[in-house]
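Let me begin by handing over the structure; questions about it come next.
Note that one protein chain of the assembly has been removed; the remaining protein chains are unaltered in position.
Letters A and B mark the chains as written, and numbering starts fresh at 1 in each.
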Amino acid sequence: MQGNNSGSRDTILEIQDLVAGYGASEVLHGISMDIQVGEIVTMVGANGAGKTTTLRSICGLTNIRGGTVLFKGLKTTGKAPHVMSARGLAFVPQERSIFPSLSVHENLEMGGYRLADDGRFEERVERVYGRFPVLDQRRKQRAGTLSGGERRMLAIGRGLMSNPDLLMLDEPSLGLAPKLVEEVFRHIQEIHEDGTTVFVVEQNARRALSIADRAYVIELGRIRHQGSGQELLQDPEVQRAYLGG
Amino acid sequence: MGIAAQLLVNGLIAGGTYALAAIGYSMVYGALKFINFAHGSIAMVGAYIAFVLFSLGGIPIIPAFLLSMALTALLGVLVERLAYRPLRASPKLASLTTSVAVSFALDASVMMLLGAEIRSFRLPMQRTFQIGPVYLTLVQTVIIACSFAFMFGLYFLLTFTKLGKSIRAIADDLLLAEISGINGNLVIAAVFAIGSALAAAAGVLIGMETNLQPTMGFMITVKAFAAVVLGGLGNVYGAILGGFIIGIVENLGAWYISPVWKDSIAYVILILVLFVRPAGLLGKPEDATVV
Partner (left out) sequence: MFASYGLIVHLLVIIAIYGILSLSLNLVLGVTGLFSIAHAAFYGVGAYTSALLTMRGIPWVVAMPAGMVLAGIVAYIIGIPTVRLVGDYLAVVTLGLGEIARAVFRNWISVTRGPMGLPGIPSASIFGFTFGTAEQYLVLAAICLLVVYVICQRLLSSPFGRVLKAIREDQRATLALGKNVDRFKMWSFVIGAAMAGLAGSLFAHYIGFIDPSSFVMWLTFFLFLIIVLGGLGNNLGTVLATVVFVAAREGLRFVGLPDWINPAALQQFVFGMLLVVMTLFKPEGLIPARKVTYRRYRQRVEG
C-alpha cells in the first residue's frame, strides 16, 4: 500500500469536515468518516440526506468548500473522475449507471478501459460473467434493452472491471423487487468476501446494516450515528428512525 | 429511364460529400450535445489547405489531400480547446453563438488571406466514361470511392476499436464514461479531429467536383445540417443516410422542378419530416423533445 502519510496504514478513505454542495446550496455540513482496507462500510439515511452527494464529493463531482478527502492518503479535490478511477476508485451511480446504446460486453469493456491493454482483460471479464450469469447470456445485447435488475448487475459488473481498491455503490437495491434486492446484497457480500473494499450507501437500512462491518447514519448533511453494523441495528434511536420500529 | 439513373448517380456523388460533412456534425452533437455551426467552415478551410498545397505549393494531389485532412483535424481540435471547452458547463446558447462566430471568423480569414474569388483545382481528370446509361468523370468516381472508403473506415473504428467504443460511450453519457476511467477531454478531442478530417475530405471533394469559394462553408453547413437532422441528431449512420437522401432528392428536384430551387428542396423536405417524425429517420424520439 502506498501513501501512509496519514499515519494509519490501512485507511483507504478518510474524510474530514467535508463541506460540499451544488452551486449556491450547501448539502454536506461537515462530514467526517473513514474506511479501512478490507472493510464493508455502509452509510444509511433518508432520501435527500446527502448520501449521493457524499459519494459524488469523493469522486470530485461536487463543489467542495471545506474539509479534505484523502483516498489512499492522497487528496482527491480537483482530480478528474478518470484520474480517480485510475487510482483505484470505482463508483456505481444510483441512476444512469450503464451505457444504454452499447452492448453488455462493450459496457464491461468501458469499465475496464484503463486496464484494457494489460492482457488480463479476458480473465476479468470472465470473472464478471461468472458472477452474473444473466450478463453472460446477453453479451451482445444492447444494454438499454435490459430489465432493471439486469441493469443493476451490469452496473456493478462495470464497476468491478477496473479492479478497484474501493468499490462505491449508490443505493444498489433501489426500486428492485424483494427477490432481486436479496440477490444484489448477496453479490455485494460475495464481492467483499473476495477481497474488495466496499462502501455502499442505502435507504434500505436494515439490509445494509446487516452486512456492514461499520456504518454511518447521515441526517440532513451531518453524521448522526456511527458504529458497527450490529450496534446500530440494536440502537433504539436508529431503530425508531430507520428500521420502522 | 436513362436520365433517372444519371440523376440518381449524381445524387449519390453529391450525397457522399454531404454525408462526409454530416458525420462530423453528428459526432460532435453526440459528444457535446450542441450543433457546431463552424463545421462547414472547417470543411472549407480543409478544401483551401489542399488547394494551397496542390495549386500553389506544387505538392501532388494525394499527399496534399491527406495533409489537408491532418491539418484540418488539428484546426478542429484547436477550435474545441480554445472556443468550446471553456463553455462546456455554460448554457447551450453560449456554445451555439460561439460556433457561429468561429464560422464567420474562419470564412473571413480565408477571404483576407486568399481573396474572395472563385478558385479551382484544375485537375486533369475530367475525362468522361460511360457505365450503362450513366456518364461519370474520373473525379466523380474518386468522390464515390473516397466517400465510401471513409464511411467504411468510420464504421470499423466505431464498432471494433477501443477509441470508437469510447466515442460511443461518451455520446451515451459523458459523466459515466469519465467515472469509468475514460479521459473525456481526450476522446472529445479525437471526435473533433476525426470529424474535422472527414469535413476536410468533403470540402476537397466538393472543391474538385465544382470549385472553391470562402463562402462554400455555409453551403456545406446548410446541407450537412439538413442531413443530420433528417437522419436523426447524434446518430452517425442517420447522418450518412440523410446526406445521401438530400443529395439524391436535390438532383431529382433540380431536374424535374427547377434548378433554381435546388438548395431549398432539402429544407422543404426537412421541415415536412419534422412535422411527422421529429427525431429524424434513425433517431430516438425521446432525444428530440424537450426535457
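Quick notes on this one:
Note that in this section contacts are C-beta pairs under 8 Å (C-beta built on N, C-alpha and C of every residue); 3 or more make two chains touch, one makes a residue touch a chain.
Just so you know, these numbers come straight off a predicted model, no measurement behind them.
For the chain missing from the display, the contacting residue among B:Leu87, B:Leu158 or B:Ile179 is B:Leu87, taking the whole complex into account.
Considering the whole complex, the residue from B:Pro63, B:Gly115 or B:Pro133 that touches the absent chain is B:Gly115.
For chain B, the residues in touch with the chain missing from this view are 29, 34-35, 83, 86-87, 90-94, 96-98, 100-109, 111-112, 115-116, 214, 218, 221-222, 225-226, 228-229, 233, 258, 260-261, 263-264, 266-268, 270-271, 274-275, 278, 287-291.
Here, only the chains that are shown with their structure count from here on.
Within the complex, the chain B residues that touch chain A are 162, 165-166, 168-169, 171-173, 175-184. Contact residues on chain A toward chain B in their complex (touch as defined above): 59, 61, 80-82, 85-86, 91, 93, 96-102, 106, 109-114, 116, 158, 162.
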